[in-house]
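Apart from one protein chain that is not included, each protein chain of the complex appears where it belongs.
The letters A and B name the chains in turn, as written, and every chain counts its residues from 1.
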Amino acid sequence: MNVDTIQGYAGGDKGEDTILLTNIEAIPGKNIIEHFGLVSGSTIRAKHIGRDLMASLKNLVGGELKGYTELLSESRNQATRRMVRQAVDLGANAVINVRFSTSSVAQGAAELYAYGTAVRVE
Amino acid sequence: MNYTPRLPGRNHNVTEVSPLRELAVLLGGLLAIIIFAYLLLGLGADLLVSRISPATEQKLAALLSSHYGKPSQPTPREIELQAIINKMEQSGCVDLPYPVSVHIVDSKTVNAMALPGGYITVFSGLLKIVRSENELAFVLGHELGHFKHRDHLRGLGRGLVFAFLATLTGTSESAVSQLAIKAVQVTESGFSRSQEAAADAYSLHILNCVYGHVGGATDFFIHMPKKLDPGHIGHYFASHPENKKRIQALIALQRKKGYRSGPLIPLPALKKRAVKEKKSYPSPR
Partner (left out) sequence: MTDLIIILTLTALGYFAGSWAEKRHYLSIREREKQLLHLPAITMKDVPYPGEAVRSIHLAAGSAVISIDYFKRLLAGLRNIFGGTIVSYESLLDRARREALLRMKESAPEAAIIVNVRIETSAIGKYSSKRNIGCIEALAYGTAIELVQR
């Protein structure tokens, strides 16, 4: 059984920039040549006390909590980036059937997990 | 669709950072910020306190003491203690902005407190230990020293700041808030110890002025149960200096000012209790 382990595959920024991400089963108009299994990226970020105080104040007047929105979207971006890096490491150029999952494992921290199947399409 | 088995080169989901370095940076930063904020706010509290006039202080105290109920008739021992305070005031040795009264609280604690408004609280555990009027006068003089330097008000201001900082860090992990509180306590204790030393010195001057000598000044520290002495290491975390240091400071001051030693006046109640008194000291708690 041939196991091909690539040490430090340098997909580089180019690979990351052009990767395709979808949450459907295939890329329309392209063929899937090979797949590399599951790839995932996770992150856990905490907000600082400043945002905490602003949030408590906002609890009184209502409105969008911009601080938290930023925090969560940064988390999502970082999780996706990590997943993409792992996919590029394996030699993929697309990740299909991407799923996000969040869980509250700590108060005041946003934990985000992105996983999908790394494939090479043409 | 083929499957090509490959393993990623490195783990992208974990940041490669030395946890010890992270701990040092975060903890150091937090403690520095807290101590700095505490000192700043403490300074502010100090400035505020010096603006409170004695009249305002008495009004404040009246508000607080209304919680404790109406004062009852002074007991014979309270009259004795008050007599010592009166002796000090009448001799012209003590210059206080308002009249001072003494109250005894029945408790095994070996301590005395100076409260705003000119109230000294003495715990009965302390009365069991003192053996002469001079020794008792030293303790009362020490509390008068706190009034003179307005330490009791500074303590209030600092206490509020301290409680505020404690709740701020208390919103996060409890271990962190414990460490932060310890750091603040150490800083606070430093101030407190210098206040205690100043009150000790003031009391020595009063003793010399009222009685003509300073005999009995260090007796209290000698009679204090060993358990209550902060000790050499506990010194840095305690609000009062180590007993040995206090005795040494007083002896040094005595030599510097050329105060003499002299005969001690026994307390009247001691004569009656002499028969029943046991050799061992009562435990404070």
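Assume contacts are C-beta pairs under 8 Å (C-beta built on N, C-alpha and C of every residue); 3 or more make two chains touch, one makes a residue touch a chain.
Here the structure is a predicted model, which is why all the values come from computation and not from measurement.
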Of the chains you can see, which ones touch the chain that is left out?
-> A, B
Write down which of A:L21, A:L38, A:A55 or A:L72 is the residue touching the left-out chain.
-> A:L38
Note that chain B touches the absent chain at residues 1, 3, 5-7, 11, 13-15, 17, 19-20, 22-23, 26-27, 29-30, 169, 172-176, 178-179, 182, 233-234, 237
Interface with the undisplayed chain - residues on chain A = 1, 3, 5, 25, 35-38, 40, 42-51, 78, 96-99, 101, 103-109, 111, 113, 115-117
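By definition in this document, only the chains that are shown with their structure count from here on.
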Please name which positions on chain B make contact with chain A in the complex.
-> 1-10, 12-13, 168, 171-172
Note: in the complex, chain A contacts chain B through residues 2-9, 32-37, 39-43, 49, 52, 82, 85-86, 89-91, 108, 119
